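Heads up, this is only part of the complex; the chains shown haven't been moved.
Every chain is named by a letter (A and B) in the order it is written, and numbering of its residues begins at 1.
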Amino acid sequence: MSLELLTLTNPVFKSYTFWTGVLVIKMLAMSLLTAIQRFKTKTFANQEDLMSPKLKVKFDDPNVERVRRAHRNDLENILPFFIIGLLYTLTNPSAFLAINLFRAVGISRIAHTLVYAVVVVPQPARALAFFVALLATAYMALQVIAAAAF
Amino acid sequence: MSLELLTLTNPVFKSYTFWTGVLVIKMLAMSLLTAIQRFKTKTFANQEDLMSPKLKVKFDDPNVERVRRAHRNDLENILPFFIIGLLYTLTNPSAFLAINLFRAVGISRIAHTLVYAVVVVPQPARALAFFVALLATAYMALQVIAAAAF
């Protein structure tokens, strides 16, 4: 049975795979976004990164730090989703529900980045994006625990 | 063979799945713990999060920073466990050993959070909790490397 669950003929796995790929690309893009801000503001954290002898290492540029906070928030929320989404897929959930949960996580985490680190949007935009993904991930985790506990 | 390894009829996978679900919930709870400390101490890192024009962004509250250090320690230790526990399960290990290793990681990481970020307990409480999970994870990783290398 787990045989078919991890193939792309399973629409749940197909959706999980798609959104995981998209979110990995989104996370890797955060490094480039950080680099852009570092060069724009000439904020480098290491001596060997300074491109001119006049520059000094700097750690507190607000534009760089904002992108770094958004990136860390990704580590805290997207990375646990990656494993729990896979285990949730292996519990053979309703395709309709599972696909919409994955979609909710994917879209809300992209929105979270946009309103946090690209164009700053007043609250509760970021809080909403954050909680949609958090609640969807927590729901999957509870389903996984229930499937494994009984 | 891998067919049965990733089903809940395999007691090793069942245990891995259970503890992974529990640790995902535990990690997500760190965000809420951070938020509680932020509101308690009125420490917000973004301009758009300030709920009163009198507040300023603040980055150095010791209570907030303590929870954030505990959370980062989770990222460093629990996230690698998630993938290595899955690969270790696929090496078809002794059920007795594997289940106790997963239990050791799960319980010691919960203890780590409690003594670090909930009620501060003198050392070596946190160091012990840290090393139990680290050693169990490193043992699994070495077993996985050995299985793949030969």
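We adopt the following convention: a residue touches a chain if its C-beta (ideal position, glycine included) is under 8 Å from a C-beta of that chain, and two chains touch if they have at least 3 such contacts.
Quick caveat: nothing in here was measured; it's all calculated off a predicted structure.
Asker: Beyond the 2 chains sitting in the coordinates, how many copies does the whole assembly comprise in total?
Answerer: Shown in place are 2; the entire complex has 3 copies.
Everything that follows uses one rule, which is that only the chains that are shown with their structure count from here on.
Asker: So what's the Cα centroid distance for chain A and chain B, whole Å?
Answerer: About 17 Å separates the centre of chain A from that of chain B.
Asker: Could you list, by residue number, the parts of chain B that touch chain A in their complex?
Answerer: Against chain A, chain B makes touches at 3-4, 6-8, 14-15, 17-18, 20-22, 24-25, 27-28, 30-31, 45-49, 71, 75, 79, 82-83, 86.
Asker: Mind listing the chain A positions that touch chain B in their complex?
Answerer: 1-3, 6, 66, 69, 75-77, 79-80, 83-84, 87, 90-91, 120-123, 126, 130, 134, 137-138, 141-142, 144-145, 147-149
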